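For this view, one protein chain was removed and the others were kept in their places.
Order as written gives the chain letters A, B and C; numbering starts at 1 within each chain.
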Amino acid sequence: MVSNSNSSSEYNRKKNKEEMKQQLITFTLMIVFTLIAFSMVIFEFDKLYVIPVLLILAVVQVIFQLYYFMHMKNKDHEMPAFMFYGGLTVATITILTLSVITWW
Amino acid sequence: MSTAIAQKQGFGAILWDYLTTVDHKKIAHLYLFGGGFFFIIGGLEAMIIRIQLIKPANDFVSAGFYNELLTMHGTTMIFFAAMPFIFALMNAVVPLQIGARDVAFPFLNALGFWLFLAGGLILNASWLLGGAPDAGWTAYAPLSTTSPGHGVDFYVLGLQISGAGTLIGGINFLVTIVNMRAPGMTYMRMPLFTWTIFVTSALILFAFPALTVGLFLMMFDRLFGSAFFNPDMGGNTIIWEHLFWIFGHPEVYILILPAFGVFSEVIPTFSKKRLFGYTAMVFATVLIGFLGFMVWAHHMFTVGLGPAANAIFAVATMAIAVPTGVKIFNWLFTMWGGSIRVTTAMLWALGFIPTFTLGGMTGVMLASAVADYQYQDSYFVVAHFHYVIVGGVIFGIFASLHYWWPKMFGKMLNEKLGKLTFWTFFIGFHLTFFIQHFLGLMGMPRRTWTYLPGQGLDNGNLISTIGAFLMAFGVIVFFYNVVYTAIKGEKVSNDPWDGRTLEWTIASPPPHYNFKQIPLVRGLDALWVEKMEGNKNLMPSEPLDDIHMPNSSILPFVMSLGLFIASFGFIYQVDDLRWLIVLIGGMLITFGAMFVRSVKDDHGHHIHKEDLEKGDGL
Amino acid sequence: MKGWMGKFRVLFILGSTALVLSGCGLENLTALDPKGYGAQVSLDLIILSIVIMVFVFLVVMVIYTFVFFRFRQKKGQEDVIPKQVEGNKVLEVIWTVIPIILLLILAVPTVTATFDLAEGQPEGSDLLNVNVTGNQYWWNFSYDDLDVQTSQDLYIPTGERVYIDMKSSDVIHSFWLPSISGKMDVNPENENTMFIEAQEEGVYWGKCAELCGPSHSLMDFRVVAVSPDEFDQWVTDMKNVDPEAEPETASAQEGKQLFSDKGCISCHALGSSPTAIGPNLTSFGSRTKFAGILDPTKENLVDWIMDPESIKPGNKMTGNYKEVTEEEASKIADYLLQLEPSEITPEDAESE
């Protein structure tokens, strides 16, 4: 199916390396975000903005995971992305409802 | 061909064949018979309900038993009759319609069926083991969590296990439709039935997990003393209602969309016209699926969520009428200018249009939140959902069975008997349920074991019961028809209806590899396109070659059997810890089978080119 | 297939005869003959939606009938191949836009009415407040501000909004008064509030509309709407009741003794003390029905006291008191029947 001449495999190796570099950066950022998140709570910053910032950090981390670690940014991932976002939509409204229109 | 061989086999061999099959066509048969079996059970329960309500203050059955009956009727019909019928159709038709040799995961396909069957048997075992669940098919907590005995435990485990099977099936068909279409079959050339199955499968994928979680929480509450739905410990029963309906509303579209798909095949075929507004139909299907997730709280208008929530969900619910209306009008205009042949299948479609329209319109009436304060939990709702479920889903299943029976079994159902079934069922249906709208408005709540005389409800209930008997008669005629056809029916050709889609290009019933050569699709209604160009059949897209086929396996059956056994251990270990042995034993069987499956490579086998050349067909 | 339309006609006639036979259902039970504000608002919406639906249904059926008769395959035309039409933009827009408009016509009043019926009690108003408790399978009504308790029969004044705060003591119930107002669920963990307003005097049937156990279908109650003056009178009488008062007849006096000896008193309160296990019996003699469903006769009461299980399966009274003989039951019945602390009875509401 795929042509596998030596040169293309050489090319792929390079590409993989490139990608690996990106992923290392991603990882470092994720660690940094986690550190920020934990320290904000440990040093008891004001609740009013800690919570939104925490949530934003979490969302960004998850985007990193999905797009870099799980390759959703790559092509060939249209269907996965579509269905995953479908799930995410349902997930979001589920969480919203359960935290907004139940008692207490 | 495969049945020809099967007929020469003994009973044991046939049984083994079905226990181990991974062939989607045989799995379709299994789903069909499983669904039919549970449909009879659910129908008998309905008949007892109707007999109990034939006159006021009746005591044909006791109050507690009545609650078990109505719970089991609803649960059985939705999960173990309507759902398997739909899976039967998916299996029988989708791979053929997209020009595939099988589904993406034949093994999982079989597993899905056996899980469904295990779930259904667990649920119904409750009848024999001290009482069925009695909290309604919606199982609202805390009635369900405090219901004595083990009835509700059977409900929880039965649905959990069959739900896993359904989820597997859903994913399987999503992947099948995305990856296994024949060359040339773009998304916009897919037959509409396949489209509806695609959307339905997506709904299954996103809706069932909510039920799974709900059932887990309920199980924890009942068996392990957690406090999710226990108000005394800070629990919150509304969570169950939300989780159930987040699943429950999409579920009703899971049921109806395939029926829409069926009518979108039947109506064009018997009008000799292509589907009017195909693109709009596809779009409407997707939109209904999408909106289906935004409206569940319309089942909870009276729960007390507040006016803002009620208003939002009321308007969102009404919006679904628009894409559904698009469908109704497109069907009407498909017939417009056509050449309508009134076969039995078409008759069901013709009966469906007014019936479902009525049911849909009462749906919109229910969606008007303040009006729903009166309808909610009254017989008006019962009337609404039987109009859409029976008038939509069951009519659709009858239509599809008459339409695809020749493809599935190679024999034509008797048309005369079919028409008799239709008329008795159709008239009986309207007699039963039309009057219930008024009963509801006259103050009859649903789920009532009996009603007192002198409330003006007597005549309506009597008429309703008479109608139910007429329906039962129709169903019995249908079963007679099935038996009659099996014995006396005549064999049919590839294409008995002058069909338009790929399934009619191959033998009836199809050989087990379906297509000797995968066809090349050149347009919507691929077979019709070729017919119009004077070709007898589709062009192959590949040279004749060895065909790769999956191997049969008993493992799916064993896995489900293990879970079946384990459930009983699970339910009864609260009474006596020795039941843990049963639980562990069952799980060991399941895990053992899973282990064998993952360690043993199964690459399938090949049917050789030479053998294919010898065989006839295509 | 000539009977096609005929069969529809048969259906229609059968359906409508049934309706005529039973009218619109029982007065004061049916939602089709509203006597209260909420029910009126609901019925207005019901009628509006029916009008829209009938219109849509007619459009569908006209096209349907025309298409069916005009385009049925005729003899000798089996080989004709109709033109394969792809679609029609204009038509498709029409049947998208018109339903949207129709739905808007329905949606706007729906939203308005939803907020209207959810209106809370205005600050500082002295409107009547009743705490409603749903129990398997009976209702308790407590007028907290007035220090009055009743069960099964809820007395309200006509012409004003009565705010009811509902909570369940066990499973979910639903409070439904079809001819006065739509229903509202009675949840165990949260109080729901709605108002009811009866426009005419009368005794209105109420039902529990949420499956709550075997006797769910027997969990009826009634609302007795009397004029505001009569209501005030009733309240005064109820406040002044002496739960210890000696009955007049000897048999009733014995009954009173038995009522405490047999343990009835541990669940059934008299007067305004709130009990939770059984209905408050202060004004039992004026009940419209016993246990929500029995006609108020002495035989029925005796039957109930001796064997409540046969009447309301699964009720919480069965088996929780000492065995009662028929004679004893009869005496207790005499005692209970003379508990009529107020001259305002359901008859006052019905006579008008």
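In the analysis below, a residue touches a chain if its C-beta (ideal position, glycine included) is under 8 Å from a C-beta of that chain, and two chains touch if they have at least 3 such contacts.
In this text, contacts and distances are computed from a predicted model.
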Have a look at "Acetyl-coenzyme A carboxylase carboxyl transferase subunit alpha", "Molybdopterin synthase sulfur carrier subunit", "Ectoine/hydroxyectoine ABC transporter ATP-binding protein EhuA" or "Cytochrome (Ubi)quinol oxidase subunit III" and point out the UniProt protein name belonging to the hidden chain.
-> "Cytochrome (Ubi)quinol oxidase subunit III"
Touch list for the missing chain, restricted to displayed chains, reads A, B
Determine which one of B:416, B:488 or B:603 touches the chain that has been left out.
-> B:603
Considering the whole complex, which of B:40, B:54 or B:178 touches the chain not shown?
-> B:178
Hidden-chain contact residue, picked from the options B:216, B:290, B:473 or B:579 | B:216
Can you list, in ascending order, the chain A residues touching the missing chain?
-> 1-2, 4, 6, 8-9, 12-13, 16, 19-20, 23-24, 27, 30-31, 34, 37-38, 40-42, 47, 50-51, 54-55, 57-58, 61-62, 65-66, 69-70, 76-77, 79-80, 83-84, 86-88, 90-92, 94-95, 97-99, 102, 104
Over the whole complex, note the residues of chain B touching the chain we left out.
-> 104-105, 167, 171-172, 174-175, 178-180, 205-210, 212-214, 216-217, 220-221, 224-228, 230, 233-236, 239, 242-243, 246, 598-599, 601, 603
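Following the convention adopted for this analysis, only the chains that are shown with their structure count from here on.
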Quick one: report the Å distance separating chain B from chain C, using the average Cα coordinate of each chain.
-> 35
What whole-number Å value describes the gap between the mean CA coordinates of chain A and chain C?
-> 53
Sequence positions of chain B contacting 2 or more other chains | 236, 238, 306
Multi-chain contact sites of chain C, meaning residues that touch two or more partners | 187, 189-190
Parts of chain A lying in touch with chain B, wherever the complex brings them together | 79, 83, 86-87, 89-90, 93-94, 97-98, 101-104
Over in the complex, which chain C residues touch chain B? Could you list them?
-> 1, 7, 10-11, 14-15, 18-19, 21-26, 29-32, 38-39, 41-43, 45-46, 49-50, 53, 56-57, 60-61, 63-64, 67-68, 71-73, 77, 80-88, 91-92, 95-96, 99-100, 103, 106-107, 110-111, 113-115, 117-118, 170-172, 174, 176, 178-179, 181-185, 187-190, 192, 205, 207-217, 220, 293, 313-314
Any idea which chain B residues touch chain A in the complex?
-> 174, 178, 202, 205-207, 210, 236, 238-239, 242, 246, 293-294, 297, 305-306, 309
